[in-house]
Every structure is written in C-alpha cells, then in structure tokens.
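The complex is shown incomplete by one protein chain, all other protein chains being positioned as in the whole.
Take a look at chain A:
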C-alpha cells in the first residue's frame, strides 16, 4: 500500500493532482457517457502503475479517454472501440486480458484448481471409506471361522 502511495505520488509529480475525467471531456449524451465510463474502467493508463484511464490524471490517459469518446460518437460499438484501442496500443492496454492461448492458464486456473481440489478431496474421502470397510475374509479365514463357530 505504501508503495502504491509512493508510486501515485511519483506519478503525480508532473501535473497538479487533477483527477480522472474532467468536466470538459464529458459527453452530452448520458448513454454514450455511461458506455465511455464503462469502457474506461477496463483500459489501462499506459504510463501508470496499475491504474485505469478512468482513475488516472496522466496526459496519456486523458488522450485515451477523449479517443474512446470520439469513437463512440462516431457510432462504434463497444467491441469496435476496444479493438481499435488494442490495435493501437496492444493487449497491454486491457486490464482484463482477452482469453487466448497465452492467457489460457490465467483464465482457466481458478476453475481447474477448484475442480482439481474437489476431485482430490473426493478421492481421499473414498480412499478413507474403503480403508474403513474391512476386506472380505479369505477362504481359509472363512473355513477357520466356520470351524470355530461349528465347535461352539
């Protein structure tokens, strides 16, 4: 957290700490603006440490916010905007990486671990149950038992 604060402090060095969206950027159409905000949250400020362009006050973040709004005003769908931004800045700009071969492990890990863990637990539980039920008597043991019972 300290580090976070430190970084925020260092990054804020250049301009005065103005924050995120400025009134002059806001679109008149509230629906479009809402879409722009939702997109901004998922786009990374390229010069910042783990900040979305929605949170950042850096020049570059501002440019990107304006760019997103311009595309939206030109009638792009959300996907088209994202595609365009990615084509310009690369996958790095997405805070939630797309599902691909490279991010396969990342995206499947939670489900695989959960299912794998559950499977292991089930196997252990079954193993224990089996260990608890005694093995059936061998023929010899049965004979011996019969003998004992018969004697009595």
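To be clear about the criterion, a residue touches a chain if its C-beta (ideal position, glycine included) is under 8 Å from a C-beta of that chain, and two chains touch if they have at least 3 such contacts; residues count from 1.
Keep in mind that, in the parts below, contacts and distances are computed from a predicted model.
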**Asked** Which protein name, taken from UniProt, belongs to the chain you can't see among "3-oxoacid CoA-transferase subunit B", "YeeE/YedE family protein", "Spore germination protein N-terminal domain-containing protein" or "Heme lyase CcmF/NrfE family subunit"?
**Response** "Heme lyase CcmF/NrfE family subunit"
**Touching residue (missing chain; options A:88, A:102 or A:144)** = A:102
**Asked** Residues of chain A in contact with the chain that isn't shown?
**Response** 1-9, 12-13, 16-23, 26, 41-42, 44, 49-52, 55, 90-97, 102-103, 105-106, 109-110, 113-114, 117-118, 121, 125, 128, 132
